[in-house]
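For this view, one protein chain was removed and the others were kept in their places.
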């Protein structure tokens, strides 16, 4: 345990700081923005697509190619759909006369 | 440059995240708390005392011992004085009937 | 060299996620923040494709193919979805992310078993892969179920002892995972697929019993799950941008879930495990517990009351969304404004079935943003208001939240409509709202009920006022 903590101390600091940043960013959000924010965060975790690209890029067997291809599509859906939907929601909030 | 960034990438992430945390924490602070907060932050940077302890602990020459001793005293002043002053200020803010 | 540049790109991407999320949390900058995050994502993706070491040239076709298909499908569905179907859409996209994390784990597991002896698999890697698999699967299947419920394809189904089964299942999954990692038995591969299957099952059982109306909370929770699953990818590939994106969303999503629960005055456990207490008043009744009587009003009288009022506050609720009455509601507002009546909307944070539901809905029908006043700011104004028009809202105007400690919604902040001179409530019947409890407001002397579907009634109201 102690050993594990020590060999990963940098990552542990990073993770703790990130959690802090995430929490701080949300604390101030007005309730009107809850849904767009949820949707924007949803798009951001689509960064998992990078993992999909990596496995796709290294795939050799048909199994890996098929799964990789599917996961690239799914990841892209998450990213693109997420950002577009968020943008559409936020478009509605712009002040109108 | 590129090389430097790469060999210190973890630290760079750490520093950026910390800056973010610092900024986020302050953004919400009501003006009443500016002075206590400044004073509390002042106490926290007294963590430099740890450096003073390290040089003191390893000191061999008289020069190092004297400078180390002075810096331990100065650092302690910063830490202890800082926290006590902050506490005194905040004590005043507690609700009174 | 490539590697160094890629690191730098990831750094910029990570920062753009943080800044984007920060800007997303303020109304003025939200839209720009979304674009910044999208920019960071784009460079991170392109950087990975062109600079990541070990991507085989022959696979570029597949990668771009997948990207193009995903982009087309994603853009199309995101563009054409109706505003009221947003939560479903978000849930679906979230599920895609979960599935992606799940598949990555599956592929990486086969790599792992290829390159190492079973029984000598590196424990750290295995743990990360399995966590990614479990969380990703739960998020994937859970999101699909949530989507099904929101769009009405699935009802609430509760097995007997549901909670016991769920907890048992979760323990079983974790147990097998620990055993597999620690001991590294020869059947590791079998166990891996067993864990996968059980996780999928758990995803279904986890979301199935939760009330359809609680879905926004659940979606937010699953959103943060997918974030954590993405972060596992970050650990796996030692990839900072995945780590930052995943963990940011994981922590922000968790807090957002709690904030949403708080706005409804329910605990997360309450949402996940129990449904509301008695649900007594679900039947209809026209006399209240305290003996008050219901006073009905017709469209003609309402029209007169509204036309000659100085100021009117409209309180929209879930019923407005059900009836899709936002456009005619805006029409009513315009006509009244033309007659010199001041009209505002009172927006309760949890009116409707998702946070900001009313804002999104009314914005869709071009209601000016300045007219949407949040609860804290509008509450003091009710006492000087001539007419309050409650359109399909119920719980958010229920005074029991303030007066009756035994009520399930006790403590939830509500709109103080009962301070106004006249209150007109539009709904179809005397049935209860989401919380399933009776509403004393409907029996108060100042309140009149205008029964009927919100859209129909509002349309009639508009033509009546025009005719006056």
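By letter and in written order, the chains are A, B and C; residue numbering begins at 1 in each of them.
As a convention for this text, contacts are C-beta pairs under 8 Å (C-beta built on N, C-alpha and C of every residue); 3 or more make two chains touch, one makes a residue touch a chain.
Keep in mind that this is a model prediction, so the values were computed, not measured.
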Shown chains that the omitted chain touches within the full complex: A, B
Contact set of chain A toward the excluded chain (per top definition): 2-3, 5-6, 9, 12-13, 16-17, 20, 24
Chain B, residues in touch with the chain not shown (by the definition above): 11, 14-15, 18-23, 25-61, 63-65, 67-97
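Everything that follows uses one rule, which is that only the chains that are shown with their structure count from here on.
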Result of counting contacting C-beta pairs for B-C and A-C, higher pair: A-C
For chain A paired with chain B, centre-to-centre distance based on mean C-alpha positions, whole Å: 34
Mean-CA-position distance for chain C and chain A (Å): 17
Whole-Å separation of chain centres (CA-atom averages), chain B against chain C: 41
Multi-chain contact sites of chain C, meaning residues that touch two or more partners: 18, 22, 244
Touching two or more other chains - residue numbers and ranges from chain B: 13, 20, 24
